[in-house]
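Every protein chain but one is kept in place in this view of the complex.
For chain A:
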């Protein structure tokens, strides 16, 4: 019996003006699976996540969540769908008018009507999960370091206990030890809570730790997808160059061709 994929993309195209960013992306993520998307800077990884979330609308292609075509959904169905998602933005995107704990429990209070004191307790617990002490809860985002912001964003993404969580570069800007704490947290979400995750990262150590599947985005297409054990013998020159971080290879950086 084949199971309905949690997320399914076919031929997704997205451009900004004349600049084509996604040029027919096909991708499948099964329930409870952790997919890591790798790819060069500016290849459209963040745009890909935003298309799946419905923050950007692709020009063509199909996106299915739990078998439902999200591009042809009504406003209301779309909203119900959104409740399944948690998202850590690349720049954290914390609400700078609210203290940290209200950021973390925003979804619980605003969308689910949870009482403030209960929400605050949960916020503090989630902050501890990402290695932040309770006294951070009352600070404002502009009083945090870059890595702390990232972790608050992470706490916010997991606070509503969503079905599907997207992490856009969760370990960028963290020290190696904290990065590993975050890796463990993501693994825990997937193993223990059955969450489906898509993680974007440039950090191969992190990718190896959290991935079930790895997909590589290059020139608007997924050029390779496979289990993480296969990354090292993918027989794909692009993947090889990327995971070993070599300047020489089929991927030409713009600085070199100029």
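Note that in this section a residue touches a chain if its C-beta (ideal position, glycine included) is under 8 Å from a C-beta of that chain, and two chains touch if they have at least 3 such contacts; residues count from 1.
As a convention for this text, contacts and distances are computed from a predicted model.
The complex lacks one chain in this depiction; which UniProt name from "Ferredoxin", "Chemotaxis protein methyltransferase", "Nitric oxide reductase, NorC subunit apoprotein" or "ABC transporter permease" does that chain carry?
Of "Ferredoxin", "Chemotaxis protein methyltransferase", "Nitric oxide reductase, NorC subunit apoprotein" or "ABC transporter permease", the absent chain's UniProt record names it "ABC transporter permease".
Identify the residue among A:5, A:58 or A:107 that touches the chain left out of the display.
A:107
With the full complex in mind, choose from A:79, A:115, A:191 or A:244 the residue touching the hidden chain.
Reading the full complex, the residue touching the unseen chain is A:79.
Could you please point out the chain A residues that touch the chain left off the display?
These residues of chain A touch the chain that is not shown: 50, 53-55, 79, 82-83, 85-87, 89, 91, 93-97, 106-107, 110-111, 156, 160.
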